[in-house]
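What you see is the complex with one protein chain gone and the rest in place.
After this line comes chain A, so read on.
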Amino acid sequence: MSDFFTFSDPNVRLVTAGTILLGISAAIVGTFTFLRKRALVGDAIAHAILPGVCLSFMITGEKHPAYLLVGAVLAGWLSLLVMDYLSSRTKLSTDTAIGAVLSVFFGAGILLLTSIQHSGSANQAGLDQFLFGKAAAMTQRDIWVFSGVAVVLLGLVLAFFRSFKLISFDPAFAKSIGLPVRRLEFLLSTITVLAVATGIQAVGVVLMAALLITPAAAARFWTDRIQVMILLAAAFGLLSGLFGSWISYTAPSMPTGPWIVVLLSMIAVVSVVVAPKRGIWARLRLQRSNARKIRQENILKAFYGIGEAADAPVATVAVDMLRQQRPFEDIALQLGLRELVKKGLLHKHKPGSYALTPTGLQESRRVVRLHRLWELYLTERMNYAADHVHNTAEAIEHVITPEVEAALLRELDHPILDPHDAVIPYQNPSKPSAS
């Protein structure tokens, strides 16, 4: 491992640097592909490039990277034109057009590849590596050409960043202020084709879409700012390129390209799970905290209900009384009671017997108040029948924020009774009671 990371071997240094650069440029260009919702198009372009590469080899008889790039770009562009034509001029839907172009071009590419391999050309060795990439087998000349292209692409994206952002977000507005939208889209598409054409050196035609789209998709989970998103996507491209090269260096039978994609996928999976706010983990936690809140507030409500029925604040309440008041699940009830004691809203007298603390009493009044306010709002303002509002209010009482509560109080003018003639409890019971 240390061998690799000292980068003392100039060849390792070069291959790694090249791979990283290709990864970064694909990730940054891919951010716009992702934001314009054209991920599938990116995949189709990557596959469609294969026949171009094969043809340029058949014509020139050489594997010079510049020739291969020209072939790749021409084929990529042709595929874009065909997709556009099919979806705008025929009755085929866009996804059909993309699928058709992908498979027809790729099929043609495989056909050409097979015929090259059977032609016995001395120079043909390694052409099939376009399928899955050949990062470690890149020659110095390859690396210089492809890295050069990658740097140019990065420069272009940087220079046109503002315009690309606008045409990705709102192309109609961009056109209305006179931006040359068609030409900018042409430029962005060409950049994408070039990024794909260079990227397939690292990961190959089949996996290219992953290098283009996955970094952006993963980055989107972490941020709401396009600038941060692009930097994150670039960082993901960099990391996967670096560690992909490292793995194939330490375990020589391991291919670089597939490893890069595996690493990117791992980054994406981690992002989907742990990213704040958008991640699965964050959503689960939010749901759990909602469930906790509902559990606790229902118990508080039961305490209030018992006190209300007795027409006097009850000193202590046995757990059995709570069960009679409301059909709690046993585990939830025990859990909720413990949480409430911990929060200082309940006071445990002896095993199986609890009392509300002063804050607990306030809190129980609040929940009941929200329930009854919402019932009143539904009957008074939304014309629901009084016997139809309870179940809705059972759910809504837990979501209402202090701002909404204030709005409800204003709207209903601090009402005294709910639709079932129960008293709405206020924080400082200064309002005259109904009885």
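FYI, a contact is a pair of C-beta atoms (placed from the backbone, for glycine too) under 8 Å apart; a residue touches a chain by one contact, two chains touch by 3 or more; residues count from 1.
To be clear about the criterion, contacts and distances are computed from a predicted model.
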item: Hidden subunit of the complex - UniProt protein name among "Solute:Na+ symporter, SSS family", "Dihydroorotate dehydrogenase", "Manganese ABC transporter ATP-binding protein" or "Cell shape-determining protein MreC"; value: "Manganese ABC transporter ATP-binding protein"
item: Listed residues A:Leu113, A:Ile226, A:Leu340 or A:Leu408, member touching the removed chain; value: A:Ile226
item: Sole contact to the chain not displayed, among A:His118, A:Arg162 or A:Lys342; value: A:Arg162
item: Chain not shown: contacting residue from A:Ala172, A:Ala312 or A:Met382; value: A:Ala172
item: Selected residue (touches chain absent from view) among A:Gly61, A:Gly107, A:Pro180 or A:Pro276; value: A:Pro180
item: Hidden partner interface residues of chain A, rising order; value: 35, 37, 159-160, 162-163, 165-166, 168-170, 172-180, 220, 223-226, 229
